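Note that this complex is displayed minus one protein chain, with the remaining chains in position.
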Amino acid sequence: MKPEELTAMAEKARNQDAHFSHHIHVCTESGCVSSQSDVLLKNITDEVQRRGLKSTVCVKGVGCMGLCCNGPLLKADDTMYQSVKPEHAGTVVESLAGQPVAELVCDTKQPFFTRQKLIVRENAGRIDPENLADCVAHGAYRALLKVLTGMTPQQVIAEISESGLRGRGGAGFPTGLKWATVSKAGGKTKYVICNGDEGDPGAFMDRSVMEGDPHRVLEGMAIAAYAVGARQGILYVRAEYPLAVKRLTRAINQARREGLLGHGLFGSNFDFNVEIRLGAGAFVCGEETALIASVEGKRGMPRPRPPYPANSGLHGCPTLINNVETFANIPAIIERGGKWFATIGTEKSKGTKIFALTGKIKNTGLIEVPMGMPLREIIYDIAGGIPDGKAFKAVQTGGPSGGCIPAEHLDITVDYESLTKLGSIMGSGGMIVMDETSNMVDVARFFMEFCMSESCGKCIPCRVGTYEMHELLDRICKRQATMADLSLLKDLCDMVKQTSLCGLGQSAPNPVLSTLRYFESEYLKLIQSSPTGLAEDGAKHVALEVLS
Amino acid sequence: MNTFTDVEIESITLRIDDKDVSCRKGETVLQVARENGIDIPTLCYMEGLTVWGGCRLCMVEIAGFPKLQAACATVCTEGMNISTNSPRLENYRRIIVELLLAERNHVCSVCVSNGHCELQAMAIKLGIDHVRFAYRFPHLDVDNSHDRMRMDHNRCILCSRCVRVCAEIEGAHTKDIKGRGVLAAIIHDLDQNWGESETCTSCGKCVNICPTGALTHRGTAVGEMTKKTMFLPYLTLMREAQP
Partner (left out) sequence: MTTSTPKPTVATVWLDGCSGCHMSLMDLDERLITLAGLVEVLHSPVVDQKQFPQQVDVTLVEGAVSSEEDLHKALIIRARSKLVVALGDCAVTGNVPAMRNYFDRSDLFARAYVENAQEPPTPAERQVALPVVGVPPLRPHATALHEVIKVDMFLPGCPPPADAIWYVLTEILAGRTPATTTVSGFGR
């Protein structure tokens, strides 16, 4: 595709759009589809057809609008509707000419919508992810055009470095620095990998980005490839995300057909291709070296680092691995500049972050907020607080690698450093809120069970350590533990954290350590109410069961 | 490494356990320590096979590194200051071996490798007199289908030495690993009986390289199974000698 063709494509799509006097946007991401938004979309399309409004009403499926708990969400012109059933199709179409359907209206003036700042998700709810022209009309591939027609790879890297963007996959490594490392690495063949193996319980940020704006991810990858000198990209997506896979596959095919992927993009001498690889359901494949092994067709297991993938990655070549959300930030940074991006967020954590809010809160769903927003604001204003008049107890951030943050720390700002200081992590952005009814030992046991079944089995601390930690937590929950068990648990947590091979094992004890840090009294209560609880010695549960 | 042609050797000096040592560029902490008589325990490492980094027994403290490093996978750099046997490291090593003993059914007294087992020797060396963790007591198979060799999963520690020697030295890649976590297990071909494997050359390298009684020759009784591992350094030397 030539540069002017992109402009023409956007122009044409915009002109077509101008013919419509009304727009109906239906969310077609996994969350709403599970409540039949696909049927709803079809019903509305049929209804529009039946009423002969096809030329004036534009009906399209769009990406996630955020408030997943009230799905399916639908936007008719400027009015948002919630919990729309397939049978509401007629009513909705009818309302276009008159008054909104009062009982379905979703208030977009509520803090859930107004407190957000959309960068990555700016087009979610506006574009049809399956329609390339629509995406282009809303700015897709404009940043790639800018890069290929006027920036050197060094300038791109400088721009990303200036933005202060840090990896959104969990560890928060500076993206610009990573790109610079790969770009400096020797070797003719380099790879760019997009990590879409999102696997934390309660996390669905990346799924939403891939389902709602797949071209943004491809564009981010292409820009990265140009910057580091790669020609081949790999999109590693877990097979449990069939809709994301379908949309990405379609997006790749469209981009290839239109010459937005392939040879000599925009008349430059830059070639770039992307292929999709499906993860077979192993959580550990989110770890970069395990992911690379998986792409190479080997068993998905991590290997010791260094060498880091930036020097020796896929097939031994320098490889850039970034998370979906990281890549999705790139086009905006290129278009509006690293300086602009750096004005958002805190001193060390720039930009916005998408969070998946789940658990005991009123508004569950996806939000994108500037880094540094107080946790209290997220939970009480955006998420609407705890339902049923219950009290807030803790919020779990960072999934199985993260930790719990108790009520006394609600006023911290959400950024990489503050969360780490409290013994949790930013992680990929899952937030699970718990109310006063939650048992924190049980929470730790839940996450440990996850880690135990997802350990790849390569290193002993993680393979057997997670099993034994789970065993000890289970004993405590069942009131069969002694104080000796608790001290053994602490020793084991320390050993697994210090000696495990990869991030999965090193962070597996985190849920235990953080619940011990803030809720040790709950552990002690369970132990003290055990029949053998006060026994300081190793005498186990069976002892008193017989003596009594 | 090429021992038969002239290469410019760049040397590095470092400190291991307060002892000044020197080495060639590219050598790992483990290699240098062993060359200098400093014993760092390992179970998955085998000179001549690729580094696995799974047993985590060789974790060492290196000044300036925030995390512990696996000696087998850490390449020496100038001025490194390494500690290999702090009380903290020894405590971790004991826990790791205890975990192994609790994971499967290691009954030394009736094992063909009793007295010749690396796991048993490691437990004794680390002063383990009992296991504090809950034994799993899993119900595991013994693969008796091969006419000369036997795989007893009860005694396997998943060090993967057999997998690597089969793939890297014999070139057959009959063995691999299935499953996750404590359910992981060594398999042959596509999880078939060993005796039915079409790729196994029956070379027996896996048996000799197995640290425990998991892989043994048939017809051995308690304590009779001894392993011969010298073939590996010999083959490695021969391979490196090739022009």
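A and B label the chains in the order they appear, each numbered from 1.
Note that a contact is a pair of C-beta atoms (placed from the backbone, for glycine too) under 8 Å apart; a residue touches a chain by one contact, two chains touch by 3 or more.
Source: prediction; values computed, not measured.
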Residue among B:L30, B:C44, B:L57 or B:C108 touching the omitted chain: B:C108
Touching the left-out chain: which of B:G26, B:P138, B:G219 or B:P233? B:P138
In subunit B, positions touching the absent partner: 101, 105-111, 114-115, 117, 120, 123-124, 127-131, 135, 137-140
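Note that only the chains that are shown with their structure count from here on.
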Subunit A to subunit B: how many Å between their CA centres? 38
If we count contacts the way the header does, which residues on subunit A are in touch with subunit B in the complex? 282, 284, 299, 303-304, 306, 452-461, 463-468, 471-472, 488, 491-492, 495, 498-501, 506, 538
Going by the contact rule set out above, which residues of subunit B touch subunit A in the complex? 51-56, 59, 67-68, 70, 73, 75, 91-92, 95-96, 99-100, 102-103, 132-134, 136, 157-158, 160, 176-177, 179-184
